[in-house]
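What follows is a set of notes on a single structure, which appears directly below.
Removed: one protein chain of the complex. Kept in place: all other protein chains.
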Amino acid sequence: MKEYLKNTWLGIYTVLVGMKITFKHLFTPAVTIQYPEVKLKLPERERNRLYVNIDDCIGCDQCSRACPVSCIDIETVKSIPGEDLGTTSNGKKKAFWVTNFTIDFAKCCYCQLCVFPCPTECIYMTDVFEFSTYERNDLVYQFSNLTKEEAEQKKINFANFQAEKEKQKAAAATAPKTENPSQPNTN
Amino acid sequence: MYQYFYELTGSVIISTLITAVFPLVNVLLVALLGVYLERKVSAWMQDRVGPNRAGPFGLFQTVADFIKMLQKEDATALDIDKKLYNIAPVLVFAGSFAVYAVIPFSSKLIGSEIEVGLFYALAVSSFVVAGILMAGWSSNNKYSLLGAMRSAAQIVSYEIPTALVVLAMVMFLGTLSLSKISEMQTAYFWNWNILGGAEFGLVKFLLIPFMVVGFVIIFISTLAEVNRTPFDIPEAESELVAGYFTEYCGMKWAMFMLSEYGNMFAVSAIVSILFFGGYQSPFGYLGNTLGIEWLIPYEQAFWFILKGWFFIFVQMWLRWTLPRLRVDQLMTVCWKYLIPYAFVNLIIIGIITLL
Amino acid sequence: MNYYDILFYLFAIITLVSAGFVVTTRNVIYSAFFLLFTFFGVAGIYVLLAADFIAVVQIMVYVGGILILLLFGVMLTNKITNVDIRTGTGNLLPASIAVGLLMGALVSVMIYTGWKVQPGEVPDTSIKQLGALLITDYLLIFELLGILLLIALIGAASIARRDKE
Partner (left out) sequence: MALKTETMILNMGPQHPSTHGVLRLELEIEGELIVNVKPHLGYLHRCFEKHAEAMQYNQVVPYTDRMDYLAAMGNNFGYVLAIEKLLGIQVPERVEYIRVIMAELQRIASHCVAIGTNGADIGALTPFLYLFRDREYILSIFEETCGARMLYNYMWIGGLSHDIHPNFVRRTKEFTSYFKNTIVELDNLLSYNKIFVERTANIGILPADTAINYGATGPVLRGSGVKFDLRKDDTYSIYNRFDFDIPVGKGLQGTVGDSWDRYYVRVREMEQSLRIIEQAIDQIPEGDVQSAIPKKIKPPKGTVYTRVENPRGELGYFIISDGNTNPFRVKVRAPSFVNLEILGELCKGHLVADVIAILGSIDIVLGEVDR
């Protein structure tokens, strides 16, 4: 009987305590952020979409190797003598044409591992997080500033240069044995 | 109501139409505003904002939802029992709508002034049970069936404490007519039944604690009858997905929702009639003071609807505060706690009334 | 034909047709749900007879109580996932003969009895008289029924509580 009355009392009392708390919250202001209208100021370390400053990229491929999900795809072509690629902002001399630099953001896991090995700090994470598309292929971002034709041209240039070199080598050595022509450098 | 509008307009057709359409409009408004208020109240209690996109303060959110639901494809499962599946929402809605026939919104706005109004209101809710069982069984889904079984067991059980409290009140008041009960608690709030009724004397003060107990019991059991938290186990989202209307979609689903909110208002109305003076104003009427006779029914309707909404708010408040009970605990609360208390209450009120 | 007659025939048709379905349909669940409409029709007829209290009791007890229990029983004892809950209608001939005889007897009683018709006011409500009669003239029967129901309740509870072997 005592247990019975105690249960009744506890049932009513704890419900009233809970109701008091929720009633108090009825008048506390909401903590919701009205997203499209109000946007939070994101911290500077925010890890969202990657950006590549291609002018600074030397095509060293370190970021691609650091990526655990292989979402970075880089193709480079060695420059031929006489072409001036300029220098990066921290003074490194560029030696490769970056003919293809794509990042597939559908694959990217935003771990930031690609950012740290970069010698020129040209790949970094930005605070852009709204980039949804209707097509999955639209998430493959091309960062190379060369057009397709230019890229082709660079490849042909390099192949020609290579062939020229081979010829010269062959002529110079006049040896019958030729080495394998090295492929356009992709790594 | 018919009489009142007949005198007002002098047309049979118009007054019949108003009499028929008024409760329906009321149910729809209750559902529309109820869903909106539920979202807003829950949002405020949880430090959120709630719907605020459609219209000012998101007022048209439920209208938008309603339009969306109208357009929805009526997707049904393959092995359902088509006939029962289609009848069930209608029956559930009919059951909850039928209660509105006897609810006195004011001294003039009442569908049917039958003598057994209170009893009738309890009885027609059994159609809801039949409809719920129908929905649960015809869906051919185990979750639905379990939900329907729970719901039926719950509603049938909780009718008993409700009936016991009603019985005590009937003993005290000597009538089953809802409009007469309202009339008896006239003028000022100290005449309400929760404060011992209109007659002044020792009995009045003796009654007050037992009236409060009676009110708590009937409020809890009506909560259970309309399947609201903490008694929402038939549609316990986290266990049974959506209970008996798991397989429903579009407008058929909306019918269940409509009847749930309709029921909420109906039970709130009955509780307020029994204990809180029904349509009576707590501090007298402006119409009387100003001498404008025709204003009084509208004032009464205002107070009635206000009281109804207050209890709906309390139901929501409870819903967003409490967890839900388990099936067997629900029965424990009913049979081991509410019914004994209601019985003791009944006997004590009976004795005090005899004094 | 006035409103009263129209309503009467409406309720009568609902009652009879659904009662017919209750007997003839092969799906037990359907029978049970048709019973709902039968009870509803009967309640309507009670209302037309100015027995509002009885009508409400009809709905409360039969629809809210007995029918629900019936449905519970049917749903729980059969394979609930299987829709095929069917019964056979065997013994059609003997049943119709028996029912025909009973009906004939009832109809003849109805026709040949000299009913005492007392013209008078239709009472506004029947509750008061009912209440008074129940605790004066029919008190013994009322109490006996109460005891009977209590015995049934206790019996049901004790069967349900029996531990499984």
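Here the chain labels run A, B and C in written order, and each chain numbers its own residues starting at 1.
Here is the rule we go by: a contact is a pair of C-beta atoms (placed from the backbone, for glycine too) under 8 Å apart; a residue touches a chain by one contact, two chains touch by 3 or more.
Owing to the predicted nature of the structure, the values given are computational and were not obtained by experimental measurement.
K.L.:
From the list B:Ser138, B:Ser151 or B:Thr229, which touches the chain that is not on show?
P.N.:
B:Thr229
K.L.:
Touching the hidden chain in the full complex, which residues of chain A are there? Just list them.
P.N.:
Per the touch rule, chain A residues meeting the hidden chain are 7, 10-11, 13-15, 17-18, 21-22, 25, 31, 42-43, 45-47, 66-68, 109-113, 116, 125.
K.L.:
Can you list, in ascending order, the chain B residues touching the missing chain?
P.N.:
Counting only chain B, the missing chain is touched by 42, 45-48, 142-143, 146, 229-230, 232-233, 236-241, 320-329.
Assume only the chains that are shown with their structure count from here on.
K.L.:
I'd like the most central chain, judged by C-alpha centroids against the all-protein C-alpha centroid.
P.N.:
B
K.L.:
Report the inter-centroid distance (CA atoms only) between chain A and chain C in whole Å.
P.N.:
Chain centres of chain A and chain C, defined by C-alpha means, are spaced 76 Å apart.
K.L.:
How many Å are there between the centre of chain B and the centre of chain C, using C-alpha atoms for each centre?
P.N.:
Measuring from centre to centre gives 28 Å for this pair.
K.L.:
Provide the C-alpha centroid distance between chain A and chain B, rounded to the nearest whole angstrom.
P.N.:
58
K.L.:
What residues of chain C sit close enough to touch chain B in their complex?
P.N.:
Touching chain B from chain C are residues 29-30, 33, 36, 52-53, 56-57, 59-60, 63-65, 67-68, 71-72, 75-76, 80-81, 83, 124-125, 127.
K.L.:
Hey, which residues of chain B end up touching chain C in the complex?
P.N.:
For chain B paired with chain C, touching residues are 79, 81, 84, 114-116, 119-120, 122-127, 129-130, 133-134, 137, 140, 142, 145, 149, 152-153, 156, 159, 176.
K.L.:
What residues on chain B touch chain A, complex-wise?
P.N.:
Chain B residues touching chain A: 41, 43-49, 52, 216, 317-318, 320-322, 337, 341.
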